[in-house]
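Here the complex is missing a single protein chain, while all its other protein chains stay put.
After this line comes subunit A, so read on.
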Amino acid sequence: MTEPEWPDEVFAVLREADIQQVGYVPDAGHARLIARALAEPSMRAVVLTTEEEGIALATGAWLGGARAVLLMQSSGVGNCVNMLSLPANCRTPLLLLVTMRGEWGEFNPWQVPMARATEQVLRAAGVLVHRADHAGEVAEMVRAAAALAFASCEAVAVLFSQRLIGAKVFVAAGEKS
């Protein structure tokens, strides 16, 4: 199977947007983007223990004149809720790129409850939400989200749907894939 091109397109958009800090938690859907960020001298990739750290990181970055992005999974959105009071109160920009689990061909039921709540939780906490379902629209959507975040000082999330990313395939030992 050939690797999809949209993660590289998103990376190009982040460079174009002058993103200097990339906070991330481990995530298969963002693996390509994380690898590119780690290898990019103009970016500082920061591995986080929990997603809410990334909200604080992005706020601090903006205070210091830098732009940050936070890469996470839908399961991490719930961890961020109170920390989202930072951009809400401080009118500081926030750009979240969220890969969805638990919504399309999901094998693991533990991913589903947070997936169901992700969009509503973000909106309730004051985050504007875009959702990308097709590879062809991802780069344009991230570009628009970055503009909205950094020019208008808003908190903006782009959800990368699980259909776009592809459901994770689980194979138990001894089972046929």
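Keep in mind that, in the parts below, a contact is a pair of C-beta atoms (placed from the backbone, for glycine too) under 8 Å apart; a residue touches a chain by one contact, two chains touch by 3 or more; residues count from 1.
Just so we're on the same page, contacts and distances are computed from a predicted model.
Participant: For the chain that's not shown, choose its UniProt protein name out of "Aldehyde dehydrogenase", "NADH-quinone oxidoreductase subunit J", "SUF system FeS cluster assembly SufBD core domain-containing protein" or "Cytochrome c oxidase subunit 2".
Facilitator: Missing chain, UniProt protein name: "Aldehyde dehydrogenase".
Participant: I'm checking contacts with the chain that's been left out. Which of A:A12, A:A31 or A:A56 qualifies?
Facilitator: The single option touching the absent chain is A:A56.
Participant: Taking the full complex into account, find the residue in A:G64, A:G105, A:G136 or A:G166 that is in contact with the omitted chain.
Facilitator: Answer from the full complex: A:G64 touches the omitted chain.
Participant: Considering the whole complex, not just the chains shown, which residues of subunit A touch the missing one?
Facilitator: Those residues of subunit A that touch the unshown chain are 20-21, 44, 46-50, 52-66, 68, 82-83, 85-86, 88-92.
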